[in-house]
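Of the protein chains in this complex, all but one are displayed in their positions.
As written, the chains take the letters A and B, and residue 1 is the first residue of each chain.
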Amino acid sequence: MFLIDLIMDIIAFFCIYAIITLSLNFQQGYTGIFNLGLYFPIIVGAIITAYLPGRLAMVIYGLDPKLDFSANNALVLSILRSKLSSDPVTSIALLTLTLAAVAIVCYIIGFLSSYPALKLPADYLALFMLCAGESLRVIGMQTDWLAGGVMGITIVNPFWWLGGYSYYGMASFTIISTILIALLYHRLCESPLGRLLKSIRENELTAESVGKDVNGVKRKTLAFSFTILGLAGVLHAFLMGAVVVGGYTRVDFSFWPWLMMIIGGTGNNIGVFLGTFSLVIMRRIMIVGKHYFWFLPFNVVWFEPILLAIMLMVTLVFRPEGILPERSPKIRDYLRKVLKLES
Amino acid sequence: MVSQTLSAGQNLELEKRPLLTVKNVSKRFGSFYALQNISLTVPEKTIALLIGPNGSGKTTLINCISGVYWPDEGQILFDGKDITEMHVHDIVKLGLVRSFQVPAPFKKMTVAENLLVCGQDNPGENFVSSLNRSRWRASEKESVDKMFKVLKTVGLEDKVDTLAGELSGGQLKLLELGRLLMLNPKMMLLDEPIGGVNPVLANSILSHIINIRNEFGTSFLIVEHRLDIVMKYVDYVYVLSKGNLIASGTPSEIVERRELYDVYLA
Partner (left out) sequence: MVPSPILLTALVYSFILSLLAMGFTLQYITLSVPNLAYATIAFASTYLTLTFSLMNLSPYVAMPFGFLLGGAISFMLYKFVAFLRNRGTSIVGLMMATIVFDLIIYASMNIYADYLAYVFKLYAGSFSLSEFDFEIFSFPAVLFISGLTSVGLVAFFTLMLVKTKFGVAMRAVMENFNLASVHGINTERILSIAWFFVGGTAGLSGSLYPIWFAMDPWVGARMFISIFAACVIGGLRSIYGSLLGGFIIAFSEVVVTYFLSLYFPWIWAYRAVTSMVIAAFALVEMPSGIAGLIEKLRRG
């Protein structure tokens, strides 16, 4: 049983990170949008997941309006749990609504933030997104009614009706969502859109001079990736069963994904998948292994950023193009596979 | 001196409708005038040549026309529309395209991809319709056919799968031209299209330009230093020096004016 739990846990976390790194690759590897603030939309997703479904359920089940989801978190949740355990329809409706709300909000935020961001040179755009993410994290930590502030908040599980298998329910949903999102990215990247994005990455002025609205496309790319990243935030929050905004750090939710992408191979979705897989396994093993270091006079978690740094450094120096470097399709393969032409 | 040559230009204008009109355009970098009060026209179905010594402002003029820079003063009309302060991609949509003096390819993409990406209005480049192959297959096939024709024209057939970053300088010039040929424009601005290309291929490219003009009625404004090769292909010549337009006329008129050679050599 323990083994199954561990495997399920690894797969679920791999899925979350796969969604994040694929979105990163879509921005950086394809379009050349240098975004260091991946955790910005993820936090948006997590905050909405902390705020919305619980309160909606309270309204639906007509709970005492004097109760507050955040202030009376434990009490409210125990009531909601008993109600939702026998109500799969409402549970799934809550999940769907949350996903939809996050998708819409993140799309809008991505679109709006592109207005200041695209006025900056690429390197400062990266800083802009990083600072935006950090600001949102500060807001989340300071605002108790939003997502429980520093202490965090426990949230509903849309699969309580599965009884003892509710974690498996959420994990399976995460896995299915990841497969769908991966297929979506694959489709986008191998279509003419993928080629257009790469041309923008390679040379914006040339892309403009063959009639492409570079800023328009970048704006849509940013908004689209924000949407998907927001969904990753939702899945992560539901999977954890709680939201602690302070835990969404730039190290865990921006720099690790960056390392995963670079190690895997920037611009190559399969490589990025591989990079994500190996690093997620490594990190999970480390979490188990850290109990053996209880004797040190400091917390071992601080080895993780150092390890990340060393791996990043080694990759930058020895294999900057990653395990599976980017590949361009041969025209014959392209005609045969994508256009179904023989010539 | 100038008026005499300009009258020849006006004759040209009377015969054909003007396609590109540049009116009193000036462009400053800081306090330095790279272009000063430039006016010229290129009628339809015409191949015009723009010459001048290094640093005389030819590329700057191309940049102003194509929307890379917006001029500080003056006006630019194309096909009856004011394009003075339009964005580069919107100008391309009107049918006015340009190549770069220093080739600017998509380096980590193959030659084929470099050309295919030039297809216009491909539904596959849209976020929603790109997901459904049947919606973009037809226009993609069209681009592929066109691409093979263009490759043949510029003689890059055997480089179709090569990354653009691995091409030689001359081949890059050819790719630069190929990209424009993909776009079916009304007019092309070519910044040194045969720089570094061997004379045989250069002549064949120029005759191809003549063919395009005759077949589709496309106009050209060509910047080129290799006058020996290019002069016999063009209809009209403009001469820039230090940001000023100092002469214009038919190639035979320009060739006769000895003093222009001194400008070039100075």
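Note that a residue touches a chain if its C-beta (ideal position, glycine included) is under 8 Å from a C-beta of that chain, and two chains touch if they have at least 3 such contacts.
Computed from a predicted model, the values in this text were never measured in an experiment.
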item	value
Partner chains on view for the chain not depicted	A
Contacting the left-out chain in the complete assembly, out of A:Ile60, A:Ile139 or A:Val338	A:Ile139
Touch with the omitted chain, as defined above, among A:Ile79, A:Ile92 or A:Cys131	A:Cys131
Interface residues of chain A (partner: the chain not displayed)	28, 34, 36, 113, 115-117, 119-124, 126-128, 130-132, 134-135, 138-139, 142-143, 250-251, 255, 258, 262, 297-299, 302-306, 308-310, 312-313, 316-317, 320
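Criterion: only the chains that are shown with their structure count from here on.
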item	value
Chain centre separation in whole Å, for chain B relative to chain A (CA means)	45
Chain A-facing residues of chain B, complex	66, 68, 87-89, 92-93, 97-98, 100, 104-110, 112-114, 116-120, 122, 124-127, 130-131, 133, 136-137, 140-141, 144, 160-161, 163, 179, 182-183
Contact footprint of chain B on chain A as seen in their complex	184, 187-188, 191-193, 195-196, 198-199, 202-203, 205-214, 220, 224, 267, 326, 328-331, 334-335, 338-341
